[in-house]
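Pasting a structure below so you can have a look.
Now for chain A:
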Amino acid sequence: MDQPILAVNSLNSGYGKFQVVFDVSFNVYRNEIFVIVGPNGSGKSTLLKSIFGLTTIYSGSISYMGKDVTKLPPHVKARMGIAYLPQTDNVFSELTVRENLMMATYTLKESEARDRVEEVLKIYPVLRNKLDYKAKSLSGGERQMLALAMTLVRRPSIIMLDEPTANLAPVVARDLLKKVSILRDEMGITVILVEQNARAALEMGDRALLMVSGRVAYEGPARSLLQDAELGRRYLGLR
Partner candidate 1 sequence: MVLPSPEFLVYSIAYGSVLALLCIGLTLTYMVTKVPNFAHATLAITGATVTLFLLDRIYYSLHPVRCHGCVVQYATLYLLAPILAFIIVGLVALAEYLLVLRPLARRGMGIIGLMIATLAFDMILYNVLSLTLYIVPAKNLSRLMDAPLKGFDVGVTLAGVNTSFSRLLLPLVAITLAVALHMFLTRTKFGVSLRASIENPDLARVLGINVDLAYMVSWFLAGGLAGASGALWAFMIESYKPETAYFIIVSIFAGSILGGLGSVYGALVGGFLIGLAETVGLVITQNLLQLLLNLLQQLLNMLGLTVTLTVTVTLTQYQRFFSLIIVIVVLLVAPQGLAGINFRGLLARGGLK
Partner candidate 2 sequence: MIEELLRIFTLADLLDVTVILIVVLALNLMAGYAGIPNFGMALFVFIGAFSLAGIGTRVALLLTSIVDPGFIDRLSRAHLLIAKTYNGSFKDILLYGVAGDPMVNRVAAPEMEEIISQDLILSMILLVTVLGAAIILGALMGIIASFAAVRLKEDYLAIVLLAFSEMMVMVIFAQTDFLVGGPNGAYVVKPWPTVLEGAVKPITPPGISSDLMIALIVSLLVLLLTFVYAERIANSPMGRVLRAMRDDDLVIATFGRDVPLTRLKVMAVGAMIASIAGVLYATIRTPVVASTYDRFTWTFVPWAMMILGGMANNWGVVLGAITIYVGQRLIYYYTPSVFQAMVPILDVISRLAVPLILSSTALIIILLALRWRAKTGLVRRLATYTIIGLTGFMGSTLILAVSIHHIISNIVYVQALLPKIFLGMVIILVLYLRPQGIIPEKPARTLSRRELKEILAGRSR
């Protein structure tokens, strides 16, 4: 197998003195959908935040495309092509959709920005009709789409989604997850997906990580985790 795009090595991290993630290691390879599942409070979201540099890292290392990025601040990581989509507060609700996209392309040149916005609007045509609506007037699903679109216009090579379907209606959630595979298939973006809805996520994922109490309980192909009756029943509520 080739070099991993993201490699996490025995990572210990948390908030201040409160450790949440214990000795976690895994690799993510180019062009795959890597699903992280686990019960509530198992440290999935914290793991993503740690990778992006929003928590305190006590030990361990994170390397991206072979370079050590453990200590870099978030905005530098963002510039290097790592995108992180937080669960909440991921759009400017007082700004219109157009202005939100404008902000997402803030560091780009005018013409380039316009092209890229066009590109993502093709993926999320719903947003095109709502360009002059304030983000706070959008539905939950549309808002998540906007957040995704804002991440995508910056053409990341890896995107970390933190429970994008939380608080969404099941139909909307299924739709949104379908779009996630488009990211990989059409745009060639590697996806790390943290998801509550374990079955749907594992069905579309390539490989998966099961986290329990801040530790890795399983790492391997998503299908086998789905079929592992023991782990599925105990931690994921699968039958």
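Regarding candidate selection, all candidates are chains of the complex that A comes from, given by their letters.
The rule is simple: a contact is a pair of C-beta atoms (placed from the backbone, for glycine too) under 8 Å apart; a residue touches a chain by one contact, two chains touch by 3 or more; residues count from 1.
As the structure is a prediction and not an experimental result, all values here were calculated from the model.
*Asks:* Only one of these touches chain A in the complex, so go through 1 or 2 and give me its number.
*Replies:* Only one candidate touches chain A in this complex, namely 1.
*Asks:* What part of chain A is in contact with candidate 1 in the complex they form?
*Replies:* Checking each residue of chain A against candidate 1 gives 74-75, 78-79, 84, 89-95, 99, 102-104, 106-107, 150.
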